[in-house]
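Here's a structure for you.
All protein chains but one are shown at their positions in the complex.
Per-chain residue numbering starts at 1, and chain names A, B, C, D and E are given in the order in which the chains are listed.
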Amino acid sequence: MPRDALGVLSEIKRSFITKQLKEGKRGDGRGLLDFREATITTNYVPRAAGSAMVKLGRTRVLAGVKIESGEPFPDTPNSGVLTTNVELLPMAFPTFEAGPPNETSIEIARVVDRGIRESKMIDTQKLVIEPGKKVWIVFVDINIMDFDGNLIDACTLAAVSALRSAFIPASKEGGKDMPLPVDQIPVSVTMVKIGDELVCDPDLEEEQLGSARVTVTTTEDGHIRAMQKGDTGNFTLEEIKKAIKISSDTGATLRKKYFS
Amino acid sequence: MPRDALGVLSEIKRSFITKQLKEGKRGDGRGLLDFREATITTNYVPRAAGSAMVKLGRTRVLAGVKIESGEPFPDTPNSGVLTTNVELLPMAFPTFEAGPPNETSIEIARVVDRGIRESKMIDTQKLVIEPGKKVWIVFVDINIMDFDGNLIDACTLAAVSALRSAFIPASKEGGKDMPLPVDQIPVSVTMVKIGDELVCDPDLEEEQLGSARVTVTTTEDGHIRAMQKGDTGNFTLEEIKKAIKISSDTGATLRKKYFS
Amino acid sequence: MPRDALGVLSEIKRSFITKQLKEGKRGDGRGLLDFREATITTNYVPRAAGSAMVKLGRTRVLAGVKIESGEPFPDTPNSGVLTTNVELLPMAFPTFEAGPPNETSIEIARVVDRGIRESKMIDTQKLVIEPGKKVWIVFVDINIMDFDGNLIDACTLAAVSALRSAFIPASKEGGKDMPLPVDQIPVSVTMVKIGDELVCDPDLEEEQLGSARVTVTTTEDGHIRAMQKGDTGNFTLEEIKKAIKISSDTGATLRKKYFS
Amino acid sequence: MGSESNIKLLDESGMRLDGRTPEQLRPIKIETNLLERADGSAYIEWGGNKIMVAVYGPREAYPKHTQDIEKAVVKARYNMAAFSVDERKRPGPDRRSVEISKVISEALSSAIMVEQFPRAQIDVFIEVMQADAGTRIAGLTAASVAVASAGIPMRDMVVGCTAGKVEGKVVLDLSKEEDNFGQADLPIAVLSKSKKIVLIQMDGDLSLEEFDQASEMIMKATDNIAEIQRNALTSRYSVENIGDGE
Amino acid sequence: MGSESNIKLLDESGMRLDGRTPEQLRPIKIETNLLERADGSAYIEWGGNKIMVAVYGPREAYPKHTQDIEKAVVKARYNMAAFSVDERKRPGPDRRSVEISKVISEALSSAIMVEQFPRAQIDVFIEVMQADAGTRIAGLTAASVAVASAGIPMRDMVVGCTAGKVEGKVVLDLSKEEDNFGQADLPIAVLSKSKKIVLIQMDGDLSLEEFDQASEMIMKATDNIAEIQRNALTSRYSVENIGDGE
Partner (left out) sequence: MGSESNIKLLDESGMRLDGRTPEQLRPIKIETNLLERADGSAYIEWGGNKIMVAVYGPREAYPKHTQDIEKAVVKARYNMAAFSVDERKRPGPDRRSVEISKVISEALSSAIMVEQFPRAQIDVFIEVMQADAGTRIAGLTAASVAVASAGIPMRDMVVGCTAGKVEGKVVLDLSKEEDNFGQADLPIAVLSKSKKIVLIQMDGDLSLEEFDQASEMIMKATDNIAEIQRNALTSRYSVENIGDGE
């Protein structure tokens, strides 16, 4: 994440925020483990097979799904293909630049992708048109439009919402259009460590203050499907276990709130 | 066009040229609407399917045509393919750099391409070898070798001349070599606005002085097939209409002079 | 070769080395025409079809061969494909940078490739699986890991050793795995001209001192299969003829030492 | 232009596939400042087009050799989202978007008081989220609003529209089908008060009379669209909900 | 994770395909300073993995705008040789290697006293010559040794291991088959003394209990691997022959 994007936070602001957090308070009034309110607008782009505009606080991302027929990978001839791409649009932040994916956007895309893939949200074996020859390829493209922290969770929310709203254009291949079959709902929860506190769904200032970041993606059964630690700080094993617990609990809340 | 390529014209020179233009005079003695003399050498590159070296004043461009068999685009299965590419060779000007096409060369290529395509100069439906599977692909490559203004018209002249001289190597596909069937002859005429005057076929100094540029491509019937406004200045609608008239008249003259 | 890589050699060192060479002495005790000792470890990467780690003095390169089935080139339908690539890994030298092949690595790869190809070391006509449709493609990838001069000879040694150790995975195509059929053994010998002396197998300091470089690749019959002059200096024709003789003689020695 | 089709684009009474008359615009909606980070922003819906524009600047031009010592450089970047068109588009610029970015940059430069900001650059990011014919004009029209919403001084607003030829008839504001199967496409953008033309392109086949007719239609339409621009800049209340598309 | 397979990865007594017990590591060998040019280097064999790491720096960060005025920037570059995997890999970075380079850079930054070298960069080049599952952890473990061998001050060594789930059982240090056909992969790297976690990733399916079991296995294993690191840094004699792989 662009730690230096805003320049260095002023020392005064930094110590103020840290002190507040010790008392369990955050700048916008949230508790340490609270998520910001999310607004999810599915079918924002009717021309896409599925889509969702997600606002998570002041972070805004738009996910679109396209489903096209194509060849399977040689080593998985009986399986459709899922591919996830994230674009950090230069409109989203003063220092973002146009260009091919960089390490930040690649990391986000891969963490989101692993959460969806490992939770078996999409049964890719149902995406076969002609075994070994033709399968459905599901493109998930996520555009970052406004950046105020926690892109991984915003992108996971958007990708999952867009996939849940997606239709397979099977009529193009002589079948009947049908909803994309989805099963498990992965929810990712990202925390940063500020001082000794774990803080959920950090905004940009909190991300800049955090020494380390961890994302845990879980499914309804409470199982972990993906994890990713970021940044140059560290965690104790106990903190990681705590983060897993938080993610599992918060994931359940979010799943109920947005996906039921 | 590289407005800043030569640095800023000296103020003295600038006001001298502008004053002259008001009196209807140009540096090389032309009238405001006169084209520079063009030298067109077709079949300059005998190994190409068609080619033409064009000198327009001190601007020099070389167009070569290659015609190869290949697959049609999926959405136009019964149509050959025409593709136009312009290379601003670094030999042509001190500040031109080697590298992939930039916005200048892309704009030129696309304006030239639209003129040829929309005039229906090439009947792409006659370029089908096997419907849906194999068609002739016509590559028009235009190299800018020496730059003294008005690349769009020089490139259109060169591309049209090269196409008119081109042969389809049909013997490679079991047929008989034959001339590329061409119909309408598009002629583009580019003007710049200096002060309130429209000046045809500007050289580099005039391009630098101009506030806005407009290209109008017409066919023998006087119809407009392509237009492109460039640069940060503007035109009144009346000026545009005047430009269309000039293009249509000048186009007729050029068509007669070079293509009859 | 990165002449300026180490900065300029100190004038004192430069004149000392030059003086020594006039007396036929080199920094490490070698005679002017002596090669450094080479350590060749074949099958260093068992997972590759063939491989060889080569240390030539303090220069270290690793060649790996992969053999995969694929389509032949349209103009040589009855011939397998040999392709050689060199990577100047940034680990090998302080100023090497990661990125696509540059002119140095491309030159090395092409000289190594020509030596192997023109000596007919690999009979590519034996690499056909199904004429016109499927052939074996032999990828030779050479990684430069530590750089102390004379990359061309180290890479030729590594590539030839790796190819000699390589197996064709024919069982994947319904056949039986078999050694890659190799015939002639090309040996390249590179010399630099320092003052009026030809110096074999230069280390980095000697390369920096040299005014010109020449590589001659020969086969057992003493025939020349590839030559390449490098650097901004020059050679007399007599010097080139002498270089050919040296290469032919030294090649015979090296061939006996490492490939018999 | 001019792919053949069996679709009948005009009915006997001259009405269009989507029920519009020849001179009728599609519905247009513009909102401002939906984005938090950008110095200014605008969102436009124009028919099925959904386009977001963000403006950053004036800020120091970078890299330095791109600076103009006399004025600000306007760098528009027109970009289509991968999912904005029927077949997924590979992310990143293609030749079409490079050309459109160039003509939009030039058009905006005509309107912005660039001479007030030497050595600066003004970035205009135009993101097409859903494309439905006429994106360059819709994007430019929204971009002008976004620049204004950033408080960047302008001598006039830029506003545009397209006209075209369909089955031999001149019509305003081409729909997607009319764009695909029509005979001409003429996008024009003007300074809204002076009506000076800052962008014009054309491809297809137009006689002089048809050009006159088409350009007059566009000129008239720009008055209406300029009105929508002005409203967007003065009333910014119910932005969120509308912009988010329900 | 989780491709299906007919291979039986565990036998009745819980032994693994390569004969290891669930908590048994593959053989690990580390050597230092095989490379002449680099400021420090290390070679690791871990199972069938063969990885060379070179370190350059601290040196002035380039280009300048990448400099951090407060500390050195650690730039790890994880790269797979074209011939290191079953199918030839095109040279150059791909998305996977970009991500791995990022998490390794961050992990090493935790251990190196970066604050001692403002404006500097430390380059860590990790070249996978043969890949056999667990390359990121093997590369990071060797990288820590290479950094130390370059004399760069560290607050602690970084050492890691993976665990995973195979046929429902948690096992340590996945083999290639277990990685391809197993149900979870959990790489963790820690500071060797404090056991603070500097790298953790996971993909697959783990219950909380399985995570606890897997992470404890890894923590125990890192003690043994740290011992191998220490030995490599103190005894550098027979390096050449071993490193060259016979």
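Note that a residue touches a chain if its C-beta (ideal position, glycine included) is under 8 Å from a C-beta of that chain, and two chains touch if they have at least 3 such contacts.
Keep in mind that this is a model prediction, so the values were computed, not measured.
J.: Where does the absent chain make contact, in terms of the chains shown?
T.: B, C
J.: Any idea which of C:26, C:47, C:60 or C:114 touches the chain not displayed?
T.: If we include the chain that is not displayed, C:114 is the one touching it.
J.: Which residue among B:32, B:45 or B:252 touches the omitted chain?
T.: Only one listed residue reaches the unshown chain, and that is B:45.
J.: List every residue of chain B that touches the chain not included in the displayed model.
T.: So the residues of chain B touching the missing chain come out as 39, 41, 44-49, 51, 53, 55, 58, 60, 62, 64-66, 68, 85, 87, 89-94, 98, 100, 139, 141, 143, 145-148.
J.: If the hidden chain were put back, which residues of chain C would touch it?
T.: Within chain C, the residues that touch the unshown chain are 4, 76, 101, 103, 106-107, 109-110, 114, 117-118, 214, 221-237, 240-241, 244-245, 248.
Convention: only the chains that are shown with their structure count from here on.
J.: Pull chain A out of the set; how do the leftover chains group by touch?
T.: B, D | C, E
J.: On the document's contact criterion, could you list the chains that touch chain C and likewise touch chain E?
T.: Both-contact set = empty.
J.: Which chain's C-alpha centroid is most distant from that of chain B?
T.: Relative to chain B, the chain with the farthest C-alpha centre is E.
J.: Looking at which chains touch, is this a line, ring, star, complete or other?
T.: Looks like a simple chain-to-chain line, open at both ends.
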